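What follows is a set of notes on a single structure, which appears directly below.
A single protein chain has been omitted; all remaining protein chains appear in their positions.
Moving on to chain A:
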Amino acid sequence: MKQSGAVGRLATLRLMAQRFAFVSLVVAAVALMILGKADIILIERTRTAVADAVAPILDALSRPATTIAEFSESIRELASLRAENARLKQENLRLQHWQTVARRLDTENSVLHEQLNVVGDPDSAFITARVIGDLGSAFGHSMLLNSGSRDGVRKGQAVLSGEALIGYIAEVGDRSSRLLLLTDISAKIPVVVESSRTRAILSGDNKSRPKLNYVAGSPSISVGDRVVTAASGAAFPPGLPIGVVASVSDGVIRVEPFIHRHELEFVAIVDFGLGGILPFEKPAMPERRRRGADN
């Protein structure tokens, strides 16, 4: 009887300990949410450190997945080979015409540059990275890449696929980094509508087509206009293609990006020698306060 009482007490004690652990974990989760909201550097470091640790596993896993995807893709292509061939022939004709035009313009441009002593654009360096982690789009559009600061990736650098801008680097670890796509809810990029030179901010909202906000002046934007990066903010070099205007309705302008997220396998992280978009940078407050105290 006495023994069973002791066992009972022990069980109650254990149950209480479990309850206490559960409640403290809930509190910890809520605290993490609040701390994460405050952009504390320690949280970001922890995030990138953990991402670094899982990156090699994800890297290894994503390789066979890519092979399978390529295989299914090739079967699909086989089915539409004839139609694709006809389309490509037609496109080739059109592009040959453009090539002639481009050659003429290129020579003309270089002659004009020489006459005007134009300073050339700075050279850019790029790193090719693989997409190793993609956890869906329900709560954010971002991906893990397999290159980090040891490969020269820095926060805010532009990420291109082919010639088109797809996003920028939001977090950098030692050997992994996070690519924030243009469609993510927190992505904002200064852009220009190419034909009318109208300035605007391209802001994502977790849908496949981001919105054009803060359109400058009286907009005369129509469906099919090309949208490219603007020089404002010195984040990206001007003229990187992004997409075309897909719909204009009730003052909401949506842009269809040239590249869709499922197509991304290898991306180029480009260093244009510009500031880039720095999402979490804060002014150095403590230093200023100290200087004020000295005076």
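Everything below uses one rule, namely that a residue touches a chain if its C-beta (ideal position, glycine included) is under 8 Å from a C-beta of that chain, and two chains touch if they have at least 3 such contacts; residues count from 1.
As a working rule, contacts and distances are computed from a predicted model.
You can't see one chain of this complex, but its UniProt record names it "Rod shape-determining protein MreD", from the set "Rod shape-determining protein MreD", "Tripartite tricarboxylate transporter TctB family protein", "Metallophosphoesterase" or "Copper transport protein". Within the full complex, the residue among A:129, A:144 or A:159 touching the omitted chain is A:144.
The chain not shown here is touched by just one of A:84, A:163 or A:263, and that residue is A:263. Contact with the omitted chain, checked across A:7, A:69, A:86 or A:102, is made by A:69.
One chain of the complex is left out; on chain A, the residues touching it are 18, 21-22, 25-26, 28-33, 35-37, 43, 47, 50-51, 54, 57-58, 61-62, 65-66, 69, 72-73, 131-144, 178, 185-186, 205-208, 260-265.
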